[in-house]
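Just one protein chain is left out here, and the rest sit where they should.
Coming up: subunit A.
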Amino acid sequence: MRQSMLIKRGRLGPALLAVTLIVGTAACGGDSGSGDGAIVGLITKTDTNPFFVKMKEGAQQAANSAGVKLQSFAGKQDGDNEAQVQAIESLISAGAKGFLITPNDSKAIVPSIDKARQQGMLVIALDTPTDPANAADATFATDNYQAGKLVGQWAKAKFEKDGKQAKIALLDLNANQVSVDVKRDQGFLDGFGIPVGDPNKIGDENDPRISGHDVTDGAEDGGRTAMENLLQKDPSINLVYTINEPAAAGAYQALKAAGKDKDVTIVSIDGGCPGVDNVKAGVIGATSMQFPLKMASLGIDAISAFAKDGTKPQVTAGKDFVDTGATLITDQPQTGVEAKDSAWGKENCWG
(Lines give C-alpha, C1' and ligand atoms only; values in the text may rest on other atoms or scores of the structure.)
Protein backbone atom coordinates (compact mmCIF):
# COMPACT_ATOMS: atom_id res chain seq x y z
CA MET A 1 0.00 0.00 0.00
CA ARG A 2 2.78 2.38 0.86
CA GLN A 3 4.40 1.88 -2.49
CA SER A 4 1.26 2.47 -4.51
CA MET A 5 0.65 5.66 -2.52
CA LEU A 6 4.12 6.81 -3.31
CA ILE A 7 3.63 6.34 -7.01
CA LYS A 8 0.30 8.11 -6.97
CA ARG A 9 1.49 10.96 -4.85
CA GLY A 10 4.69 11.97 -6.53
CA ARG A 11 6.75 11.85 -9.65
CA LEU A 12 9.51 10.15 -7.70
CA GLY A 13 9.31 6.89 -9.64
CA PRO A 14 9.98 8.25 -13.14
CA ALA A 15 12.51 10.72 -11.76
CA LEU A 16 14.46 7.95 -10.04
CA LEU A 17 14.35 5.86 -13.19
CA ALA A 18 15.71 8.76 -15.21
CA VAL A 19 18.52 9.37 -12.73
CA THR A 20 19.39 5.67 -12.73
CA LEU A 21 19.56 5.59 -16.51
CA ILE A 22 21.73 8.70 -16.74
CA VAL A 23 24.12 7.53 -14.04
CA GLY A 24 24.19 4.05 -15.56
CA THR A 25 24.99 5.32 -19.04
CA ALA A 26 27.66 7.66 -17.75
CA ALA A 27 29.32 4.85 -15.79
CA CYS A 28 29.34 2.50 -18.77
CA GLY A 29 30.67 5.15 -21.12
CA GLY A 30 33.44 6.19 -18.80
CA ASP A 31 35.81 3.32 -19.23
CA SER A 32 35.91 2.75 -22.95
CA GLY A 33 39.00 4.08 -24.65
CA SER A 34 39.19 5.75 -28.02
CA GLY A 35 40.96 3.04 -30.02
CA ASP A 36 39.13 0.63 -32.33
CA GLY A 37 41.29 -2.30 -31.28
CA ALA A 38 40.67 -5.37 -29.18
CA ILE A 39 38.81 -5.25 -25.87
CA VAL A 40 40.98 -5.80 -22.80
CA GLY A 41 39.64 -6.10 -19.25
CA LEU A 42 40.92 -4.97 -15.87
CA ILE A 43 39.33 -6.36 -12.72
CA THR A 44 40.66 -4.94 -9.43
CA LYS A 45 39.82 -5.80 -5.83
CA THR A 46 38.08 -2.49 -5.12
CA ASP A 47 37.54 0.90 -6.71
CA THR A 48 38.59 2.88 -3.63
CA ASN A 49 42.02 1.66 -2.56
CA PRO A 50 44.64 4.11 -3.97
CA PHE A 51 46.79 1.15 -5.03
CA PHE A 52 44.08 -0.03 -7.43
CA VAL A 53 43.20 3.51 -8.46
CA LYS A 54 46.80 3.82 -9.61
CA MET A 55 46.70 0.42 -11.26
CA LYS A 56 43.66 1.50 -13.29
CA GLU A 57 45.46 4.68 -14.32
CA GLY A 58 48.46 2.69 -15.54
CA ALA A 59 46.23 0.29 -17.44
CA GLN A 60 44.35 3.13 -19.13
CA GLN A 61 47.58 4.81 -20.24
CA ALA A 62 48.97 1.57 -21.63
CA ALA A 63 45.67 0.78 -23.36
CA ASN A 64 45.60 4.20 -25.01
CA SER A 65 49.10 3.83 -26.40
CA ALA A 66 48.55 0.21 -27.49
CA GLY A 67 45.28 1.15 -29.19
CA VAL A 68 43.13 -1.33 -27.29
CA LYS A 69 39.82 -0.72 -25.53
CA LEU A 70 39.98 -1.03 -21.75
CA GLN A 71 36.97 -2.13 -19.74
CA SER A 72 37.46 -1.83 -15.97
CA PHE A 73 35.61 -3.59 -13.20
CA ALA A 74 36.08 -3.85 -9.45
CA GLY A 75 34.72 -5.69 -6.46
CA LYS A 76 32.66 -3.71 -3.97
CA GLN A 77 35.00 -4.49 -1.09
CA ASP A 78 38.00 -6.68 -0.34
CA GLY A 79 36.94 -10.28 -0.62
CA ASP A 80 34.00 -9.63 -2.99
CA ASN A 81 34.31 -12.59 -5.35
CA GLU A 82 30.80 -12.35 -6.79
CA ALA A 83 31.39 -9.00 -8.51
CA GLN A 84 34.59 -10.32 -10.08
CA VAL A 85 32.82 -13.41 -11.41
CA GLN A 86 30.21 -11.14 -13.02
CA ALA A 87 32.97 -9.00 -14.49
CA ILE A 88 34.53 -12.06 -16.14
CA GLU A 89 31.12 -13.06 -17.53
CA SER A 90 30.67 -9.57 -18.98
CA LEU A 91 34.10 -9.71 -20.60
CA ILE A 92 33.38 -13.12 -22.12
CA SER A 93 30.16 -11.87 -23.67
CA ALA A 94 31.89 -8.70 -24.86
CA GLY A 95 34.41 -10.87 -26.72
CA ALA A 96 37.48 -9.54 -24.91
CA LYS A 97 40.94 -10.84 -25.92
CA GLY A 98 42.00 -11.18 -22.32
CA PHE A 99 42.05 -9.48 -18.94
CA LEU A 100 44.08 -8.58 -15.89
CA ILE A 101 42.67 -9.59 -12.53
CA THR A 102 43.61 -8.96 -8.93
CA PRO A 103 41.68 -11.81 -7.32
CA ASN A 104 39.64 -11.06 -4.21
CA ASP A 105 39.47 -14.78 -3.54
CA SER A 106 42.37 -16.63 -5.12
CA LYS A 107 40.64 -20.02 -5.01
CA ALA A 108 37.02 -19.14 -5.70
CA ILE A 109 37.77 -17.20 -8.88
CA VAL A 110 39.49 -20.14 -10.61
CA PRO A 111 36.40 -21.78 -12.24
CA SER A 112 35.45 -18.47 -13.88
CA ILE A 113 39.01 -17.97 -15.13
CA ASP A 114 38.94 -21.51 -16.57
CA LYS A 115 35.80 -20.60 -18.53
CA ALA A 116 37.44 -17.49 -19.94
CA ARG A 117 40.57 -19.37 -20.99
CA GLN A 118 38.45 -22.02 -22.73
CA GLN A 119 37.16 -19.12 -24.85
CA GLY A 120 40.74 -18.43 -25.86
CA MET A 121 41.30 -15.44 -23.60
CA LEU A 122 44.66 -14.60 -22.02
CA VAL A 123 44.30 -14.20 -18.25
CA ILE A 124 46.95 -12.44 -16.18
CA ALA A 125 46.80 -12.30 -12.40
CA LEU A 126 48.01 -8.92 -11.16
CA ASP A 127 49.53 -8.35 -7.70
CA THR A 128 47.84 -11.39 -6.12
CA PRO A 129 48.36 -14.88 -7.62
CA THR A 130 45.47 -17.27 -8.18
CA ASP A 131 45.44 -20.54 -6.25
CA PRO A 132 46.78 -22.66 -7.95
CA ALA A 133 48.98 -20.06 -9.60
CA ASN A 134 48.88 -21.81 -13.00
CA ALA A 135 45.12 -21.25 -13.26
CA ALA A 136 46.10 -17.95 -14.90
CA ASP A 137 48.38 -17.73 -17.96
CA ALA A 138 50.79 -15.56 -15.99
CA THR A 139 51.15 -13.55 -12.79
CA PHE A 140 52.59 -10.02 -12.75
CA ALA A 141 53.31 -9.09 -9.17
CA THR A 142 55.55 -7.70 -6.52
CA ASP A 143 57.55 -10.43 -4.82
CA ASN A 144 56.02 -9.78 -1.41
CA TYR A 145 58.46 -12.08 0.35
CA GLN A 146 61.33 -10.15 -1.20
CA ALA A 147 59.66 -6.82 -0.28
CA GLY A 148 59.48 -7.95 3.34
CA LYS A 149 63.01 -9.29 3.21
CA LEU A 150 64.39 -5.93 2.04
CA VAL A 151 63.04 -4.03 5.05
CA GLY A 152 64.13 -6.88 7.31
CA GLN A 153 67.70 -6.71 5.99
CA TRP A 154 67.72 -2.93 6.35
CA ALA A 155 66.52 -3.15 9.96
CA LYS A 156 69.09 -5.83 10.75
CA ALA A 157 71.94 -3.69 9.38
CA LYS A 158 70.69 -0.64 11.28
CA PHE A 159 70.39 -2.45 14.59
CA GLU A 160 73.78 -4.08 14.20
CA LYS A 161 75.37 -0.73 13.45
CA ASP A 162 73.69 0.91 16.45
CA GLY A 163 74.61 -2.09 18.60
CA LYS A 164 71.05 -2.45 19.81
CA GLN A 165 69.13 -5.59 20.72
CA ALA A 166 65.84 -5.59 18.82
CA LYS A 167 62.44 -6.05 20.46
CA ILE A 168 60.03 -6.48 17.59
CA ALA A 169 56.32 -5.81 17.17
CA LEU A 170 54.66 -7.14 14.03
CA LEU A 171 51.51 -5.38 12.84
CA ASP A 172 49.82 -7.70 10.35
CA LEU A 173 46.65 -7.47 8.26
CA ASN A 174 43.98 -9.72 9.79
CA ALA A 175 43.46 -13.14 11.27
CA ASN A 176 42.96 -14.91 7.92
CA GLN A 177 46.62 -15.59 7.03
CA VAL A 178 46.17 -13.97 3.60
CA SER A 179 49.10 -14.86 1.32
CA VAL A 180 50.30 -11.25 0.83
CA ASP A 181 50.22 -10.74 4.61
CA VAL A 182 52.04 -14.00 5.31
CA LYS A 183 54.75 -13.42 2.69
CA ARG A 184 55.56 -9.89 3.84
CA ASP A 185 55.64 -10.89 7.51
CA GLN A 186 57.78 -13.98 6.92
CA GLY A 187 60.03 -12.15 4.46
CA PHE A 188 60.70 -9.48 7.07
CA LEU A 189 61.63 -12.05 9.72
CA ASP A 190 63.84 -13.91 7.26
CA GLY A 191 65.57 -10.67 6.25
CA PHE A 192 66.14 -9.82 9.90
CA GLY A 193 67.65 -13.23 10.51
CA ILE A 194 64.93 -14.79 12.58
CA PRO A 195 64.22 -18.41 11.60
CA VAL A 196 60.61 -18.69 10.43
CA GLY A 197 58.76 -21.82 11.50
CA ASP A 198 56.16 -22.77 8.92
CA PRO A 199 56.70 -20.23 6.12
CA ASN A 200 52.97 -20.30 5.38
CA LYS A 201 51.96 -19.29 8.88
CA ILE A 202 52.21 -16.02 10.78
CA GLY A 203 53.02 -16.11 14.48
CA ASP A 204 54.49 -19.58 15.00
CA GLU A 205 57.99 -18.30 15.84
CA ASN A 206 59.31 -18.45 19.40
CA ASP A 207 62.24 -16.07 19.06
CA PRO A 208 62.64 -13.94 22.21
CA ARG A 209 63.26 -10.87 20.04
CA ILE A 210 59.60 -10.96 18.97
CA SER A 211 57.45 -9.06 21.48
CA GLY A 212 54.15 -9.74 19.79
CA HIS A 213 51.80 -9.67 16.82
CA ASP A 214 48.53 -7.84 16.30
CA VAL A 215 46.22 -7.08 13.38
CA THR A 216 45.43 -3.70 11.81
CA ASP A 217 43.07 -4.24 8.82
CA GLY A 218 45.76 -2.31 6.97
CA ALA A 219 44.38 1.03 8.15
CA GLU A 220 45.41 3.89 10.44
CA ASP A 221 42.89 3.23 13.21
CA GLY A 222 43.79 -0.45 13.45
CA GLY A 223 47.50 0.38 13.40
CA ARG A 224 47.19 2.80 16.29
CA THR A 225 45.15 0.52 18.55
CA ALA A 226 47.34 -2.50 17.83
CA MET A 227 50.55 -0.57 18.57
CA GLU A 228 49.10 0.82 21.81
CA ASN A 229 48.23 -2.62 23.07
CA LEU A 230 51.56 -4.13 22.09
CA LEU A 231 53.41 -1.30 23.85
CA GLN A 232 51.46 -2.08 27.00
CA LYS A 233 52.45 -5.70 26.65
CA ASP A 234 56.11 -4.85 26.14
CA PRO A 235 57.25 -1.23 26.62
CA SER A 236 60.75 -2.14 25.43
CA ILE A 237 59.64 -2.57 21.79
CA ASN A 238 62.09 -0.72 19.53
CA LEU A 239 61.38 -2.13 16.06
CA VAL A 240 57.97 -2.21 14.39
CA TYR A 241 57.15 -4.05 11.17
CA THR A 242 53.87 -2.97 9.54
CA ILE A 243 51.96 -4.67 6.71
CA ASN A 244 51.48 -1.33 4.95
CA GLU A 245 52.01 2.41 5.32
CA PRO A 246 48.58 3.41 6.69
CA ALA A 247 49.13 0.91 9.53
CA ALA A 248 52.59 2.44 10.00
CA ALA A 249 51.10 5.95 10.24
CA GLY A 250 48.69 4.73 12.93
CA ALA A 251 51.49 2.96 14.82
CA TYR A 252 53.52 6.16 14.78
CA GLN A 253 50.69 8.08 16.47
CA ALA A 254 50.65 5.50 19.26
CA LEU A 255 54.43 5.72 19.68
CA LYS A 256 54.30 9.51 19.70
CA ALA A 257 51.58 9.53 22.35
CA ALA A 258 53.74 7.23 24.48
CA GLY A 259 56.79 9.48 23.95
CA LYS A 260 58.68 6.69 22.16
CA ASP A 261 58.66 7.97 18.59
CA LYS A 262 62.37 8.86 18.72
CA ASP A 263 63.52 5.48 20.05
CA VAL A 264 61.49 3.14 17.85
CA THR A 265 62.16 2.28 14.21
CA ILE A 266 59.20 1.56 11.92
CA VAL A 267 59.53 -0.36 8.68
CA SER A 268 56.76 -0.85 6.15
CA ILE A 269 55.82 -1.93 2.63
CA ASP A 270 53.87 -0.19 -0.17
CA GLY A 271 55.51 2.90 -1.65
CA GLY A 272 52.41 5.07 -1.58
CA CYS A 273 53.08 8.81 -1.75
CA PRO A 274 51.86 9.51 1.83
CA GLY A 275 54.16 6.69 2.95
CA VAL A 276 57.15 8.18 1.12
CA ASP A 277 56.34 11.54 2.74
CA ASN A 278 56.49 9.71 6.06
CA VAL A 279 59.92 8.28 5.18
CA LYS A 280 61.09 11.80 4.46
CA ALA A 281 59.63 13.06 7.76
CA GLY A 282 61.40 10.28 9.66
CA VAL A 283 58.15 8.58 10.70
CA ILE A 284 58.97 5.44 8.72
CA GLY A 285 62.60 4.29 8.68
CA ALA A 286 62.37 2.31 5.45
CA THR A 287 59.68 1.03 3.14
CA SER A 288 59.58 -1.36 0.17
CA MET A 289 58.05 0.28 -2.88
CA GLN A 290 55.89 -1.67 -5.28
CA PHE A 291 54.89 -0.51 -8.75
CA PRO A 292 51.17 -0.90 -9.51
CA LEU A 293 51.42 1.36 -12.55
CA LYS A 294 54.16 -0.80 -14.03
CA MET A 295 52.29 -3.99 -13.18
CA ALA A 296 49.21 -2.79 -15.03
CA SER A 297 50.98 -1.37 -18.07
CA LEU A 298 53.15 -4.48 -18.53
CA GLY A 299 49.99 -6.56 -18.22
CA ILE A 300 48.12 -4.58 -20.86
CA ASP A 301 51.11 -4.76 -23.18
CA ALA A 302 51.23 -8.53 -22.76
CA ILE A 303 47.56 -8.91 -23.68
CA SER A 304 47.86 -6.61 -26.69
CA ALA A 305 50.84 -8.64 -27.90
CA PHE A 306 48.78 -11.81 -27.45
CA ALA A 307 45.87 -10.26 -29.37
CA LYS A 308 48.20 -9.44 -32.26
CA ASP A 309 50.18 -12.66 -32.71
CA GLY A 310 49.33 -15.02 -29.88
CA THR A 311 52.61 -14.68 -27.92
CA LYS A 312 52.36 -15.42 -24.23
CA PRO A 313 54.35 -13.63 -21.51
CA GLN A 314 57.59 -15.18 -20.14
CA VAL A 315 58.19 -15.42 -16.39
CA THR A 316 61.15 -13.80 -14.63
CA ALA A 317 64.17 -16.11 -14.48
CA GLY A 318 64.19 -18.23 -11.33
CA LYS A 319 60.60 -17.34 -10.37
CA ASP A 320 57.19 -18.66 -11.33
CA PHE A 321 55.83 -15.16 -12.03
CA VAL A 322 56.79 -11.89 -13.70
CA ASP A 323 58.44 -9.89 -10.95
CA THR A 324 57.59 -6.22 -11.30
CA GLY A 325 60.13 -5.38 -8.63
CA ALA A 326 60.34 -3.90 -5.14
CA THR A 327 62.70 -1.05 -4.25
CA LEU A 328 63.79 -0.09 -0.76
CA ILE A 329 63.13 3.58 0.04
CA THR A 330 65.02 5.10 2.98
CA ASP A 331 66.93 8.22 3.95
CA GLN A 332 69.18 6.23 6.30
CA PRO A 333 71.00 3.89 3.88
CA GLN A 334 72.77 0.87 5.38
CA THR A 335 75.85 -0.76 3.95
CA GLY A 336 75.13 -3.87 1.96
CA VAL A 337 71.45 -3.04 1.42
CA GLU A 338 70.60 -1.43 -1.89
CA ALA A 339 68.20 1.50 -1.55
CA LYS A 340 66.89 4.75 -3.06
CA ASP A 341 66.19 7.93 -1.09
CA SER A 342 62.83 9.60 -0.45
CA ALA A 343 63.38 12.11 -3.28
CA TRP A 344 63.54 9.23 -5.78
CA GLY A 345 60.59 7.69 -3.95
CA LYS A 346 58.55 10.84 -4.35
CA GLU A 347 59.05 10.72 -8.12
CA ASN A 348 58.04 7.08 -8.38
CA CYS A 349 55.35 6.68 -5.72
CA TRP A 350 51.69 5.93 -6.34
CA GLY A 351 48.46 7.18 -4.73
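Definition applied: contacts are C-beta pairs under 8 Å (C-beta built on N, C-alpha and C of every residue); 3 or more make two chains touch, one makes a residue touch a chain; residues count from 1.
Simple rule for what comes next: contacts and distances are computed from a predicted model.
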| item | value |
| --- | --- |
| Omitted chain, identified by the protein name its UniProt record gives, among "ABC transporter permease", "YCII-related domain-containing protein", "Tricarballylate dehydrogenase" or "Lipid-transfer protein" | "ABC transporter permease" |
| Of A:138, A:230 or A:307, the residue in touch with the unshown chain | A:230 |
| Options A:215, A:267 or A:296, residue touching the unrepresented chain | A:215 |
| For subunit A, the residues touching the chain missing from this view | 2, 6, 47-50, 53, 77, 174-175, 203, 212-215, 217-222, 224-225, 228-230, 232-233, 246, 249-250, 253, 257, 274, 277, 351 |
